[in-house]
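Worksheet for the structure shown next.
The complex appears here without one of its protein chains, the remainder shown in place.
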Amino acid sequence: MLKILYFARLRDEVGCSKELLQWQDHFASVNDIKTLLNQRGEPWQQAFSDNILHAVNQHVVQSDHAITDGDEIAFFPPVTGG
Amino acid sequence: MLKILYFARLRDEVGCSKELLQWQDHFASVNDIKTLLNQRGEPWQQAFSDNILHAVNQHVVQSDHAITDGDEIAFFPPVTGG
Amino acid sequence: MLVLTLDQITIQTEDFNVAQEHQCLLQDAPNIGAIVTFTGLVKEFTKDDNTSLFLEHYSTMTEKVLADIIQQAKQRWPIINSRIIHRIGHLQLGEQIVFVGANSPHRSDAFAACEFIIDFLKTEAPFWKKEITSEGESWVDAKESDRKTRERWYNFIESG
Partner (left out) sequence: MLVLTLDQITIQTEDFNVAQEHQCLLQDAPNIGAIVTFTGLVKEFTKDDNTSLFLEHYSTMTEKVLADIIQQAKQRWPIINSRIIHRIGHLQLGEQIVFVGANSPHRSDAFAACEFIIDFLKTEAPFWKKEITSEGESWVDAKESDRKTRERWYNFIESG
């Protein structure tokens, strides 16, 4: 199982803050999750067309970062704190 | 009349914090005052052989800075505040 | 291995007291000669002055990122202690939003560490601001200027 999190504008766009995704053996990197979510069509496609960041287990990573069963994967827009 | 001030180590060395000096018509710059004070011999000569700064009317100046009757001329070592 | 106590980092909804934080940073005297603090305030709304802010964050990640930024600062400069406070939730114009403090034997190190921490917090810590007006809500866009300000530190390292 993967835990998928969405924050800020991205969460508003996809209308969901958290979902659980069944682990599939062909999952190799964050790219595979992005592809799968994009295949759902709108609003995912639109939301993911923006400049978004991804973190695996609370660390920002490139989209080719390897993932394993049990990971927490978060998607969010560029940060605006401080 | 010129008002001459000495601060910190320099004051301790010359043993005086303030003196009044009669204006002389040949005075042109701070250099003339340094020459006059040096001619007094010790402890002035020793004190003025160190790296000292001079201010005319509360502004640090080069030793060729012009002076006029009534000026306040201060001599002191490099500053160590803060 | 650097030791980092988590009480150096606080995320809270309530306001903070700079006096109290400064007092804590003073405790390291006489091993320090300098304390530098930065306080960020809510300003510059894109809408009007009746706007308020709402801040959210990704809590488990926030702590990791801020702890990592402090570690990086400690590896670069001999700072003795540092402190980060960031507020979340609803904030009004003019309110304190973020505090960074650092102390060190030397002043230039305290200045550098404090500015480094806030520059990296701005570009790496997972906080997001939303502006709320009577007409609706809108997410604040990330600023290119903040990204460029952070870049300075990389140039600084390469040329230093």
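Going by the order they are written in, the chains are A, B and C; count residues from 1 in each one.
The rule is simple: contacts are C-beta pairs under 8 Å (C-beta built on N, C-alpha and C of every residue); 3 or more make two chains touch, one makes a residue touch a chain.
Bear in mind the structure is a predicted one, so any value in this text is a computation, not a measurement.
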item: Among shown chains, those touching the left-out chain; value: B, C
item: Hidden-chain contact residue, picked from the options C:I35, C:I79, C:A125 or C:V140; value: C:I35
item: Chain not shown, touching residues in chain B; value: 5, 7-9, 12, 55, 58-60, 74, 76-82
item: Positions on chain C where the hidden chain makes contact; value: 17-19, 22, 26, 29-44, 49, 93-96, 105, 107-108, 110-111, 114-115, 118, 149
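Here is the rule we use: only the chains that are shown with their structure count from here on.
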item: Chains most often in contact, by C-beta pairs; value: A-C
item: Furthest chain, CA centroid comparison against chain C; value: B
item: Between chain A and chain B, centroid-to-centroid distance (C-alpha), Å; value: 74
item: Sequence positions of chain A contacting 2 or more other chains; value: none
item: Touching two or more other chains - residues of chain C; value: none
